[in-house]
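A protein chain is absent from this complex, but the other protein chains hold their places.
Note that the chains are named A and B in the order they appear, and that numbering of residues resets to 1 at the start of each chain.
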Amino acid sequence: MSREEVEGAGANPGAELGTGLGPRLGRSPARQRLHRAKELLIETVIRVCGVSAVIFVFGIFYFVFREAAPLLFGGLDLGELLTSGEWYPDSDNPRYGAFALIAGTLAVTLLAMLIAVPLGLGAAIFVSEFSRGRTREILKIVIELLAAIPSVVWGFIGLVIMNPLIIDLFDTPVGLNVLNGAILLALMSVPIIVSIGEDALKAVPDTYREAAEAMGATRWQVTWRVLLPAARNGLLAAVLLGVGRAVGETMAVLMATGHSVNVPDSPLDSVRTITATIASELGETAQGSDHYRVLFVLGSLLFLITFLVNLTADLVIRGFKRR
Amino acid sequence: MVVQHPKIAFRDLKVRYGEKTALEGINLEVAKNEILGIIGPAGSGKTSLLRVLNRTLQNTPGAKVTGDVRIDGEDIHRMRDVSGLRRRIGMVAPLPVGLPMSVYDNVAFAPRMAGVTDKKVLDGVVERCLRQAALWEEVEKRLGDLGTKLSGGQQQRLTIARALSHSPEILCLDEFSIAIDPVTTMRIEEVLKELRKHMTIFLVTNLVQQARRLADRTAFLLLGELVEVGPTEEVFGRNPRDRRTFDYVHGIFG
Partner (left out) sequence: MGVFATSATARRRHRTQKLAFVVLLGVTVLLILPVLAILGMLVYRGAPALSLEFLFSEPVRGMTAGGIWPAIVGTMWLVGVSLAISAPIGVLAAVYLNEYAGDTWYTRVIHLAIVNLAGVPSIVHALFGVGAFVLFFEFGTSILSASLTLAIMTLPVIIASTKESLSAVPMSFREACWNVGATRWQTIRHVVLPNSIAGILTGVILQVSRAAGETAPIIFTGAAVFVPFLPSSVNDQTMALSMHLFTLSTQVQNVPQEITYGTALVLVGLVVLINGVSIVIRSRIRRRRKW
């Protein structure tokens, strides 16, 4: 190779102004090798960081499952766990029936979604199709703020604001119940539903809107007949991610749903969710005991549920991105 | 025409983007210090050909290159130091790209990345390259301004200055004069005539006159095929070897 490698060339290349070319400047071969080694190192670090998320997800599953496994393969009756309502982990003859906890989780999530889906999708449509400019910016910032409020603060609100409010309005003795938790969860899930839903609506090409409006359709008709069907998948994904958030939420439901193991008959019943049970009991158990391990079994169950919900949502989103 | 000891040689070059073939069966040799004009309608593979040469095409997802490309007899796809290869080639893309840094830093970028830290050396390189790109007088007083804030034509000349900053042996100009006024174009052409003493130049252009003024030989690419390559006057004359060349040059299609 006929290239000169001059380091800090003595002659000023500016001396050859006009037509000529200066010498090709560069590192000496030894320093070039060092430079390459340094870059190789950095790129290796980048690649490792790139897969870190995969490592962490596996790590989460491994370490949670690892604590659960001895019980899971050593005498836990899974059938009983999933169907029996008898949760007496502390008694001399402990029973691990988590049905009431599962029912509590489902009840709170379901009611939360009944509130959050119409509110969230409605707000997504309003922000995306019926507002513009400054209004839109402000709305998005407020919804971002809604997402930023920590869950322990929501729990606190459930305790000190919602609780007396529900007691007064529904004339019940206790205001810490399914309804209370569901309202909090709804407000917490709404930002996800709005932002993913808005993305889905934005992904519908403007030509659809223009074509429909050119035919004399009103904004609402365009939204109802054209945009919503076209954005169906994305809106579904938005709802799924909201569900994922609600199922996994811990502090708010721990503080606001009344803390009683109970299959609820009405929204005014107190319950305890899977997450709340883990959070409130883990501190009291001896490490390695059956009670301790059954909480990790419940954790594995939660991990699997949210994994499936997120996987489905991701596949659905991929669907709408591809089109 | 057989070129003795070609500077650059393409053998059976084929480029595909996924299912689409961009170049096929390209055999081309270029002599040292030659200016090779390349003409052809959009989508003929002119830019792909240049991007094969400096191996930036390999960063495009889905692009696949087969065949043999040599510089001074050395297979470029076997070179381990890709940056070293790219420093031997100056590349000027059709759309001007000022990097989001000062004018000075734009031109000093390549030497710095190659390890030059001496301020006096860098000053020299910056002035030489900006002068060669006919931009010096306009930016002499504002070397600290953002490169992206220059006008389109100035950014294009900045790109040329950047391409010269690492003293390449080969210069690829891909329709460099699109954004530049005729007077400035002429000034750069004068510089090119001088530069050819030091380097081999690929000149992709659709300006017949420009090719005539500068190119020793001209190649005509059509839909990924190298239709013909020959002395410029022959290609643009009344009797090119291929009928399609005549049709294109004389505006029957394209």
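The criterion applied here is as follows: a contact is a pair of C-beta atoms (placed from the backbone, for glycine too) under 8 Å apart; a residue touches a chain by one contact, two chains touch by 3 or more.
This is a predicted model, so every value here is computed, not measured.
When the whole complex is considered, the residue among A:Ile143, A:Ala200 or A:Ala231 that touches the unshown chain is A:Ile143. The residue from A:Leu71, A:Leu268 or A:Val309 that touches the chain not shown here is A:Val309. Of the residues in subunit B, those that touch the hidden partner chain are 54, 56, 59, 61, 82-87, 89-91, 93, 95, 97, 99-101, 109-110, 113-114, 146, 148, 159, 162-163, 165-166.
Touch with the hidden chain on the side of subunit A covers residues 39, 42-43, 45-47, 49-54, 56-57, 59-60, 63-64, 66-67, 118-119, 122-123, 125-127, 130, 139, 141-146, 148-153, 155-157, 159-161, 187, 190, 215-221, 223-224, 241, 244-245, 247-251, 255, 275, 278-279, 282-283, 287, 295-296, 299, 302-303, 306-307, 309-311, 313-314.
The definition used in the following text is that only the chains that are shown with their structure count from here on.
Contact residues of subunit A toward subunit B in the complex are 1-3, 7-9, 12-27, 31-32, 35-36.
Of all residues in subunit B, those touching subunit A in their complex are 72, 74, 81, 84, 87-88, 111, 114-118, 120-121, 123-125, 127-128, 131-132, 164, 166-167, 191, 194-195, 197-199.
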